[in-house]
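This report concerns only the one structure given below.
With one protein chain held back, the other chains of the complex are shown just where they sit.
Per-chain numbering from 1; labels A, B, C, D and E assigned in written order.
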Amino acid sequence: MPHQPISHLKEGVLVQQYFLVRQVEGRTDKSGNPYLSLVLGDKSGAMVARVWSKVLAKCPGPFAPADHVGVQAQVESYKGELQLNIQYINTVEALRALGKDLKEYDPELLYQTTPYDRQALWEELWQLAESQIQPPLGQLVLNLLDRYREEFLVCPAALRYHHPYLGGLLEHTWFVARHALASLSIYPDLNRDLVLAGAILHDLGKVKELANPPAPERTVPGHLLGHIVLGWDMVRAAAQALDFSDPTLLLQLEHIILSHHGSMEFGSPILPKTREALLVNFLDDLDAKLKMMSQHLEGDTGEGDFTSYHRVLQRDLYKGSPAAAAHDREPDRDPEH
Amino acid sequence: MPHQPISHLKEGVLVQQYFLVRQVEGRTDKSGNPYLSLVLGDKSGAMVARVWSKVLAKCPGPFAPADHVGVQAQVESYKGELQLNIQYINTVEALRALGKDLKEYDPELLYQTTPYDRQALWEELWQLAESQIQPPLGQLVLNLLDRYREEFLVCPAALRYHHPYLGGLLEHTWFVARHALASLSIYPDLNRDLVLAGAILHDLGKVKELANPPAPERTVPGHLLGHIVLGWDMVRAAAQALDFSDPTLLLQLEHIILSHHGSMEFGSPILPKTREALLVNFLDDLDAKLKMMSQHLEGDTGEGDFTSYHRVLQRDLYKGSPAAAAHDREPDRDPEH
Amino acid sequence: MPHQPISHLKEGVLVQQYFLVRQVEGRTDKSGNPYLSLVLGDKSGAMVARVWSKVLAKCPGPFAPADHVGVQAQVESYKGELQLNIQYINTVEALRALGKDLKEYDPELLYQTTPYDRQALWEELWQLAESQIQPPLGQLVLNLLDRYREEFLVCPAALRYHHPYLGGLLEHTWFVARHALASLSIYPDLNRDLVLAGAILHDLGKVKELANPPAPERTVPGHLLGHIVLGWDMVRAAAQALDFSDPTLLLQLEHIILSHHGSMEFGSPILPKTREALLVNFLDDLDAKLKMMSQHLEGDTGEGDFTSYHRVLQRDLYKGSPAAAAHDREPDRDPEH
Amino acid sequence: MPHQPISHLKEGVLVQQYFLVRQVEGRTDKSGNPYLSLVLGDKSGAMVARVWSKVLAKCPGPFAPADHVGVQAQVESYKGELQLNIQYINTVEALRALGKDLKEYDPELLYQTTPYDRQALWEELWQLAESQIQPPLGQLVLNLLDRYREEFLVCPAALRYHHPYLGGLLEHTWFVARHALASLSIYPDLNRDLVLAGAILHDLGKVKELANPPAPERTVPGHLLGHIVLGWDMVRAAAQALDFSDPTLLLQLEHIILSHHGSMEFGSPILPKTREALLVNFLDDLDAKLKMMSQHLEGDTGEGDFTSYHRVLQRDLYKGSPAAAAHDREPDRDPEH
Amino acid sequence: MPHQPISHLKEGVLVQQYFLVRQVEGRTDKSGNPYLSLVLGDKSGAMVARVWSKVLAKCPGPFAPADHVGVQAQVESYKGELQLNIQYINTVEALRALGKDLKEYDPELLYQTTPYDRQALWEELWQLAESQIQPPLGQLVLNLLDRYREEFLVCPAALRYHHPYLGGLLEHTWFVARHALASLSIYPDLNRDLVLAGAILHDLGKVKELANPPAPERTVPGHLLGHIVLGWDMVRAAAQALDFSDPTLLLQLEHIILSHHGSMEFGSPILPKTREALLVNFLDDLDAKLKMMSQHLEGDTGEGDFTSYHRVLQRDLYKGSPAAAAHDREPDRDPEH
Partner (left out) sequence: MPHQPISHLKEGVLVQQYFLVRQVEGRTDKSGNPYLSLVLGDKSGAMVARVWSKVLAKCPGPFAPADHVGVQAQVESYKGELQLNIQYINTVEALRALGKDLKEYDPELLYQTTPYDRQALWEELWQLAESQIQPPLGQLVLNLLDRYREEFLVCPAALRYHHPYLGGLLEHTWFVARHALASLSIYPDLNRDLVLAGAILHDLGKVKELANPPAPERTVPGHLLGHIVLGWDMVRAAAQALDFSDPTLLLQLEHIILSHHGSMEFGSPILPKTREALLVNFLDDLDAKLKMMSQHLEGDTGEGDFTSYHRVLQRDLYKGSPAAAAHDREPDRDPEH
């Protein structure tokens, strides 16, 4: 039986397939018996699931966020919302240990990810850095991309507000970097290498701020130091290891990273004091806000011409754009051709 | 004697040439005699000038801002700053009426203007609109460009903060429009026509907000209504005259114009509620700030690595950018090639 | 059986009467059967109502906000709140088509409206404009009142915060206009015509910002442009049609309308730059805030000396005012006598 | 020789008359000799004056702010501004002691004062309190007016921003109180006694915050405590002395005084929580701002349609109001007729 | 049966003991029968309790906040949270009147109080004032401590945010006063008497702002005037009664009290203008914020390294401090040894 996306499940259906555990909470029912309230997810969304006391007795787990689980469950309606009444649940690891057949198990189906081909994005980003940035900045950027390749391919761009999914950081960086290249054609007197290196590295610290990409959470250094200074430190350390030859140039790249939030109340300890830093700040902010808008528009299920209020953007959005009709979900991957 | 740019004048020199009157103030000297304190300008800058009592008796004027004047004067130093001690002054009109030879008179030398060829910019902007924007928005944009062509060619983009010179509005619009085109290659799912029309028309109201381009000042409607609503009204009126066929599309263009300052505290009565409006808002703000930075860097004459404090940007700027070395003062006019 | 106000309904009662549909939502019960959750309203308030699956089968509707419906229902208590368990429901149109007797049907009973006699308010406002404002402003005001009479009689003053009911805009305008007249006796050197015209027209744009007065919602232009510029445009268009004779005077009236929110962060694209604009700004804000206070005080059902926190006013209010005792609910309609 | 108003003095004139000393500063001239730089004032304005070393030797003073002085001086121009070169100066007290004839001395000519007849305003204010406010609040208001009558007649309403002259507090209070009476006709359900008592007493603390009315300065308690709590304390003390019979009513009056600045960032320790307090807050703020506008418009000597920027109001003002033409400087003193 | 702390109660247990009534609300069950929903508290916490219809019939109360009640109840689980299903409830007064044995009744067990020995704190505070503050301020402080001793021993420091329990004000004052003494050793040139008097008296007005300490609520004067001016008035009145000998010194103490919130937007009508006032402002704010942090850390039951978001502090807190391990719950009462 092929995987049925969570967003397509209907009341009354019996499902037998794999999910990603997103949240786990132990509770007690009215008779005082323990049960589990889970949130299970796949690529298409998430749904509440209950492992009632009796089932729990034979499927005791334990279960933790980011586990992959095989599940047999009934889709039920409770207070007007669908949920899974679980009849059997076990982790993929345990199933494998039990010698079960896992041929239907495809982890790719379980994660929310960027709609783009991450491998392709990565290669384009690498090529952009390789072909467009002169040494010594080019060497530094490639060194860092190489060192953090694995993290970059999975890290989200943020916990919640924009690109909060596998590969989100890569997607965001790819947009900002390509946009920077396009902007340089309009403002050719800016320092090309600085702009492109800054665009690619501005959010590098995210890979240390956020952990556990499939069910992302902030790390302790992420909480106590923040991604801005973490990223700065990573660049500084790499430059030191490479004996970076131009300290003034390096200082300007460091400045771009520290100032990329654009104002102190948004967490940059310093304001952009070069045009290169200002451009990276704007392109980063713009891509994040455009994505927040897209996500809010796509997630909107209401009927009116306007979405519900977006708490971060502090406004509702207009849905009736004629662009929506022409909207090409497969984005143009090479803006130069 | 060819025109000597104000920025090149040195103490002790005698000049005999034409200037633009920027400010006029009547004063009284220590003996109670009236004299004039003027600010005279040319393409390269401005300088204080005095018409002392005795000279005033034979060159009584009157003189008003925006007058073109023929002047004979000594360059002197007063409290460490250069100024012109005027020995003769008269308006070009009066000189012409007196039958004087005006062959050295070239008004183009007197104005601060965009460093770009305005006619060429205009044609590119027109072509961009013509080739890239579909009807009915394309038709509307061309109609408005045609109607306000003359104003567009001279209007500054602002009184003081950015592009405050002849053709400044055109230069600013040309940058924002070309940048919008470049951005659309990165965000191809935005409505192309709306973005480009919004980019070209966003500051149209400036031509009614500002008057007297060579020595610009705010008009009464500019003061009491502001360029945002003035521009909106101009677009609305033109659309009505053209029987614009798609009211929803028009509404979105109107929204871009009203919301292009991005937040209410900066004078937009409404926040950007579409991605198209957000993009135009960012590209406008970015171009204005990059220009403020460039102007402040170019105007800086100090010796340190940082400029003086910029009151609007609320920061000092770093001058030591390696980009400065590679800075190509003749900007690339066609980013697509 | 006469209409029983919703605010007087008690548990266990059977009602058979007419209501206004305010909200409609389709849901599914625990067995997966569809039912409707409605909010029904009348002049006195609103109550949740359920059309369970079985009833829905015979009364399928459809039902939409602003429908008038004939209902037979039982008043029940659910989680401590009363709600209507509907046994029969149909729209008045359908009932009429079915030849039912509608003699108990009185639409006036179904709407929340201003407590004042709207017709009387209208006539007083008209007379104030006619008797107190000289031409050409008087003519312009009467022209606009005449053109938008129908909308003015029903439009609320706001969606939620103050006067959010039929005739709210008229009531608010009537207070602001009469207060302006009273203030002119204290500040007689203000331009009387401008103040009165501004007071009457300041919120005119509301009639285009808000639609469907009985169950008001913001229109698309209301969302994308806002009532401030919509109202300005209406005044400008009317003046143009009338060949308004004094452009400077008109400009000042336009300024009052655009600046009447008093500051840019509240959505005025321009600050009040005349004393007339400042006065209209204050009287508008004062009436809105006094009304918010009155509404919050009247809606408070708690026992203490202070109301609950008012989110917009950002404070709780004192209820123990001795004025409450003397409070004359039938307001003085003619402040001059 | 009759007094020549400072605002009418012209270069070259010799004056022999009385002035008010506003500021005194001892300085040293280029040769190291001491001289005095004074600011002398009269009803019409103020002018810088110098007592050069030689004159100082024979007219040693001392001189202090608020002194009345007899002066003989030449009006001269220095850097384009007029100033008095003093040939003789002495205080009125000293002149009197020397037996000089002081028949031209009229202190009324020396002060900037309210343009209204202070005695008449006082009587109207008293009558308003007497006829319109019921006991016990009426009694309390009259008691306080009586106790502080003398201060009220001279105290300015502020050091600088509005009504900064003799009788300014009385003028401001008289406007606010009469406006409150007018507003009560529009909002008759407000507590009349509270509104009127609050309107009259809201700024009472100014008489303790400001000292030396002709050349006003802030007192130490004014600096360290502020007029809001000083006024509250005065009302509280008077009520205690009168055994005020209604503590709840008194509390609400106290609340009006403490909250009359309308928000905490403007120095009210509490927000207005009654409609009466809100009304007094608005009428106070409105009168202050209208006066600031009038003062700025009257003081403007420029030629354009707009004044210079007003630092407190944060805007320039439009001067071209047709109201200016009809402006009746002698304000209507009885708004009821 | 000894008192079982609420925080230790487990599902299924039958309790028979005394509680403090914190909240009372009358409700109706699904059959329309009235029942009571209470919040009962003791020293360790609070729990929801229901008096269902049948029990209510025999235990009709009435019950009010701050009542002490004897209760027999079953601990049940409802939606995963524990609550008390009450089988019998009566007030201690009624039980006493009925001649019941109350020997298990110990009111001290029912209140949330400071973890410190209030009597000991009080004596230390008294001694600090007596030994460290010279007359006349010392005398004034002792006079006020003596007069408000009873209130000080019970009053919380705030309704909710910090030290919201019996003796909270005393605990907070004791910390601020001792910290002030310690700070004076670092800044010995500050006026010792003023700092200590200000530290002890800064929040004195709380005893009039808050009433009913066991279940604290804001009084009407607390709402309409606020504790800052109430406290100032209390100090002023006491000083007057004592014929305080040094008015300038008194004024500075008054200034400390009025300015102790440090900025106008936090409710001080005046900013700290002396170093003594600044120090008291900082020590007060610091103690409140450290306590908010401690309370939030102690109340946190989650598993991660960070607490939930604290709405007032606008951040989450780090829990993993090694200090936690060394945390000595019995605080050092004498910092000098």
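Please note the rule applied: contacts are C-beta pairs under 8 Å (C-beta built on N, C-alpha and C of every residue); 3 or more make two chains touch, one makes a residue touch a chain.
Fair warning: this is a prediction, and the values are worked out from it, not measured in the lab.
A.B. asks: I'd like the shown chains that the missing chain touches, ordered by label.
C.D. replies: Touched by the chain not displayed, across the whole complex: A, B, D, E.
A.B. asks: Of E:Glu76, E:Glu124, E:Glu217 or E:Asp316, which residue touches the hidden chain?
C.D. replies: From the options E:Glu76, E:Glu124, E:Glu217 or E:Asp316, the contact with the absent chain belongs to E:Asp316.
A.B. asks: Which one touches the absent chain: D:Val220, D:Ala241 or D:Val312?
C.D. replies: Within the whole complex, the residue contacting the unshown chain is D:Val220.
A.B. asks: Which one, A:Pro65, A:Gly138, A:Pro164 or A:Gly226, makes contact with the chain that was left out?
C.D. replies: Final answer for the missing-chain contact: A:Gly226.
A.B. asks: Specify the residue from the set E:Trp52, E:Tyr88, E:Trp126 or E:Phe282 that touches the hidden chain.
C.D. replies: E:Phe282
A.B. asks: Determine which one of E:Ala46, E:Leu95 or E:Leu190 touches the chain that has been left out.
C.D. replies: Of the candidates E:Ala46, E:Leu95 or E:Leu190, E:Leu190 is in touch with the missing chain.
A.B. asks: Using the document's definition of touch, tell me which of A:His255, A:Arg275 or A:Lys291 contacts the absent chain.
C.D. replies: Hidden-chain contact among the options goes to A:His255.
A.B. asks: Mind listing the chain D residues that contact the chain we can't see here?
C.D. replies: These residues of chain D touch the chain that is not shown: 27-30, 32, 217-218, 220, 223-224.
A.B. asks: Given the full complex, what residues of chain B touch the hidden partner chain?
C.D. replies: Output for chain B: 11-12, 77-78, 80, 304-306, 316, 318, 320.
A.B. asks: For chain A, which positions touch the chain that isn't shown here?
C.D. replies: Per the touch rule, chain A residues meeting the hidden chain are 220-221, 223-226, 228-229, 232-233, 236, 248, 251-252, 254-255, 258, 264-270, 273.
The criterion applied here is as follows: only the chains that are shown with their structure count from here on.
A.B. asks: What's the farthest chain from chain D if centres are computed as the mean of the Cα atoms?
C.D. replies: Relative to chain D, the chain with the farthest C-alpha centre is A.
A.B. asks: Using only alpha carbons, which chain's centroid is the nearest to the whole structure's centroid?
C.D. replies: So the chain sitting closest to the middle is C.
A.B. asks: Give the label of the chain whose average Cα location is farthest from that of chain E.
C.D. replies: It is B whose centre lies farthest from that of chain E.
A.B. asks: Measuring centre to centre with CA averages, how many angstrom lie between chain A and chain E?
C.D. replies: Computed from C-alpha means, the inter-chain centre distance equals 45 Å.
A.B. asks: Just give me the whole-number Å value for how far the CA centre of chain B lies from that of chain E.
C.D. replies: 63
A.B. asks: At least two partner chains per residue is the criterion; list those residues in chain E.
C.D. replies: In chain E, residues 220, 223-224 touch at least two other chains, as defined above.
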